[in-house]
Structures are given as C-alpha cells and as structure tokens.
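Apart from one protein chain that is not included, each protein chain of the complex appears where it belongs.
== chain A ==
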Amino acid sequence: MATTIKTRPTGSRSKLPGLVKSLMGAAAFATMALTAPISLAEVNTTGLAVTEDTVQVGILHSVTGTMAISETGSVQAEKLAIEQINAMGGVLGRKIEYIQEDGASDWPTFAEKSRKLLVNDKVAAVFGCWTSASRKAVLPVFEQYNGMLYYPTFYEGLEQSPNVIYTGQEATQQILAGIDWVVKAKNAKTFYLLGSDYIWPRTSNKIARKHIEKLGLKVVGEDYYPLGHTQFNSIINKFKLKKPDVIFASVVGGSNVAFYKQLKAAGIDMTKEKPLVLTISVTEDEILGIGGENIDGAYASMKYFQSLTNENNIAFVKAFKERWGDDIVIGDVTQAAYLGPWLWKAAVEAAGSFDIDKVRAASPGIELTTAPEGYVKVHPNHHLWSKTRIGNAKTDGQYEIVYETPELIEPDPFPEGYQ
C-alpha cells in the first residue's frame, strides 16, 4: 500500500493551525510528526473521545442476523483500513481505536447502538450500516447528535445528509452507465426489469425504465418478488415468452441464489447472452453463495471488482487476504467500506481537527489516489465521484472487466427527470 494520500488544497487548508503547517513543512522528519502530536485542545474542541495518543471511532454493522452475510466483509475492510492507518502512525499522530457494535440486522438496534456510540462513547466517526433501512434508522440520531457516518453500500440515492459520507455509488452512477454500455456494445433493444420488492430495486428500476425510454428503447416487463422468495420458475417462463434482449436484475439476498440456480436449470445459458443478464446486485460475495458455475456469463455494473489490475488494488487484495484468509473474496461494498477510514483520515488531516463540523467542511474535494478502485473524490453532495465498470462473471467466481467508463461519473443523488 502506497503511503501518501494527497489532499486537494481546500478552503479549510488555510485555516490549519500553524503547528500543523510547520510539521508539514518538516517533511524530511516525518517521524517527528508521529511522535509529537498536535495538542489536544487544538484538535478536539467538542469533547470527542480523543486523547493525546488515541482517537476512538465506531464500527456499526450486523454481525448476527440475516444481514451478517453481507456486512461481514465491510467490517473486515474497515478493520484492515484502520490497522493500516495505525501502522502508518495514525491520524494527526493518534492511533485509531475502534469500538464495534452489532446492529443485529434489526433497524431499531442500529439506532440504539448509534446513539450509544455518539452519546456515551463520543466517537469521532462511525463506519457502518449496510441496508438503506438501517441507514434511515440511524440518520436522525446522527443529525441530532452531530455525528459523522461513512456509509459503504451502493444505494437508491434521494438522500443527502450533512452527517453522512456515502462511499458507495448512488443509483444513477451504477445504472445509467450499465444501460448505456449494454445498448452500445450489445445492441440491446428490449429490457425486462426484475427486482426484490423494496425501495432500492424499485427506485433503481424506475431510473432504469426512464433511461431506457429516453433512449427510445422498450421495457417489456417489470416484476418484483418479496424478499426471501425462492421460486422463480414463473418469471423464467415470462422471460421465455417475452424474449427480452436484457434481463436487468436487482434481486438480493438468498433470493439471488435461487434465481440464478433456477435460471441455469431452466436452460438459459447466460454465456450465450440470449437474453443477456445485467445485474446491479451481485458482487463477488454473492457469487460465493450462488456458485460461479450458476452465474457464468452474467454481466454486472459496479464501481469495483476484485479483478481490477491497478497497483492499488493488487496491494489491497494482497493485504486483505493476508489479514482475513486466502479464500476470501472482495466485493464492491467491501471496497467502499475500506475507503471510509481513509477518507475520514484525509478529511481530518485537511481540517487539522477531529471536530465534526471542521471535518465536514474539509470533506468536499478530498481525493484518494490510493483507493483500490483507482481514484475517488468527494463531491460537495457527500457522494463520491467514481468510475463504473462492467464485469463478466466467470466460473471461478470472479468478474472479467470488459468495460470502464472513461471519465469519473458525477454523483447525482437527486437525478432530475428520473423521479
């Protein structure tokens, strides 16, 4: 892992305390900066859990209950990032200590635990949540007690809180690029939209439908199944009847496994791309449960795949496997979770303070050149500029990257004309 994090000069940089500036100037004596932290009074004026040599943060994910399947990877990524930051000397000369709380896949528990982290523990930042429901549950708490949440999951957008940094993609970043690609590269004309029945797939499909219709193409069907649904034979027959060019799928959780297994069993060979399956919900994590042979040939539209070959990612994958075991896989959200502590560190250093308000003011414009996905930048709307990639699933459970957007895509959580 390269050890430099470049931060764009921002307005707040000029407000840095003089001591920081002089330390930064003494770059040759970098070790000095580690041993002589800035005085406590300067970096923490609001009574956060910061001491002369430590700073406490919270990790809030489900490690029990149904969401543990998905959130485990995020916890691992956040811990790895924190350990790496500590190995480099911490943040403003202070080692990060984390307090981990279990949201237990239960949204009121998330709210209660976030209150505990902010009020009792007075943590400087929280890395956590996974489902939109859990984020919505903690949002009022973070806004009331002025906390800072780094939220890793790709999600439906339509939200922008001063107390949240969204390190995953919002829906338009993921969907528009995916559909544009499939239209251009595969000459797709007709689409069938399928999702689990809750807010993220419904919002995503709404955006997808508007975009498809704007392009003058046709949506031949749109269907939702309850979360946890395990029988997809009827919908597969509908595919066979309507013969769409593309099945646009946002099925989640255990349903995912059932859907792809049954698709395969019904004789739809996805490698033939008739129809082509384009998903926005299957990361490498999900393929572990689905089985590579059952999803071989499907395409996914996301910002990160484990198979990315840039230097940052090679180092990241190596470090992740060394820390958490060789047979582990890393999906889109796991990588986004890994960005959280790094973005926070960069913002704190730019602000020269742990104070939430100063970190918030310093956050827009923070860049990370060491991100495994390449390069990301925080937008004033608290989402990240990022590239979207198209991956083609292979039997070994990895994606082969077939396309990458040439430019960073601007996050647009309130897309006009798509609501």
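Keep in mind that, in the parts below, contacts are C-beta pairs under 8 Å (C-beta built on N, C-alpha and C of every residue); 3 or more make two chains touch, one makes a residue touch a chain; residues count from 1.
Definition applied: contacts and distances are computed from a predicted model.
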{"item": "UniProt protein name of the chain not shown, from \"Urea ABC transporter permease subunit UrtB\", \"histidine kinase\", \"Na+/H+ antiporter subunit C\" or \"Ethanolamine ammonia-lyase small subunit\"", "value": "\"Urea ABC transporter permease subunit UrtB\""}
{"item": "Residue of A:45, A:64 or A:310 touching the missing chain in the full complex", "value": "A:64"}
{"item": "Per the touch definition above, residue among A:216, A:267 or A:417 touching the missing chain", "value": "A:267"}
{"item": "Contact residue for the chain not shown (choose from A:290, A:317, A:362 or A:409)", "value": "A:290"}
{"item": "Which of A:51, A:144 or A:233 contacts the chain that the document leaves out", "value": "A:233"}
{"item": "Touching residues on chain A - with respect to the absent chain", "value": "63-66, 68-69, 72, 197, 222-226, 228-231, 233-238, 240-241, 253-254, 256-258, 261-262, 264-267, 285-293"}
